[in-house]
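Structure below; questions to follow.
Every protein chain but one is kept in place in this view of the complex.
Moving on, here comes chain A:
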């Protein structure tokens, strides 16, 4: 068609009177998007710039006198220990909750139940710390004693049991409660998206409700649950105030979950020391924050990658 275009002068092009308003608006919208990317880059850049003095300082000047690695290593152990414990407790529970709300609860109140679980996510972390310190830690003291006596052969329960209950075990449980709504929200979403045809086909073939879930819902929701668990892990790794309030820290790297002295976590260590820190201490703390940033960034990127991969191939959209 274009080949037969008339040689006569065509009427003036009608397209694209780029109005000023359009340009300003589109520009500022795009600018905000790019600004967000810059902020993320800025977070990394400014943390690095403040951490450099600690990275280059001689080992003796770092608190503890064993260099930056010696300072951060026990903190990393503590961070991972608490977060993994929380994940192990929270994931099965969250899957159960999600299944209950999507397929077991009476339809009328299911939405309300979902809202109630979401309320768990709305409670500020400092309040969880209060609760962990005042309620959960004392309540778990008998369990600590029992675990030290009867399960002492496990490295996790080597003891001696803490008398206050302010241990890594309690912290792990508080963190589990905090990440429960995150994991269950995502699990709920993927479970409810399981294809209705598959579910109905399973039921029509005489499957019980559990068999239907096992065959039609769980395989479909697996990657969603994994991604939700990783997001929860990211949250648990970075959780600060609850850990700072509940945990009685100070020990080196240990797997003992119930002792009275535990490895602190990166985030809680920063919160506890930063307000009074000066000089190289500040830089050391920022450097440890940088480590935390890198760890959580990796976990979150992996989780998002799994979520997005699922979104591309699920056939749900």
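Here is the rule we go by: a contact is a pair of C-beta atoms (placed from the backbone, for glycine too) under 8 Å apart; a residue touches a chain by one contact, two chains touch by 3 or more; residues count from 1.
Just so we're on the same page, contacts and distances are computed from a predicted model.
Engineer: Per UniProt, what's the omitted chain called: "Cytochrome c biogenesis protein ResB", "Cobalt ECF transporter T component CbiQ", "Signal recognition particle protein" or "Phosphate transport system permease protein PstA"?
Structural biologist: "Phosphate transport system permease protein PstA"
Engineer: Using the touch definition up top, pick the residue from A:54, A:68, A:97 or A:229 that touches the left-out chain.
Structural biologist: Of the candidates A:54, A:68, A:97 or A:229, A:97 is in touch with the missing chain.
Engineer: Quickly run down the residues of chain A that touch the omitted chain.
Structural biologist: Touching the chain left out of view, chain A contributes residues 19, 21-22, 24-26, 28-37, 39-40, 42-43, 46-47, 49-50, 92-93, 95-97, 99-101, 104-105, 113, 116-117, 119-120, 122-131, 133-136, 177, 180, 184, 208-211, 213, 231, 234-235, 237-241, 244-245, 267, 270-271, 274-275, 278, 285-286, 289, 292-293, 296-297, 299-301, 303-304, 307-308.
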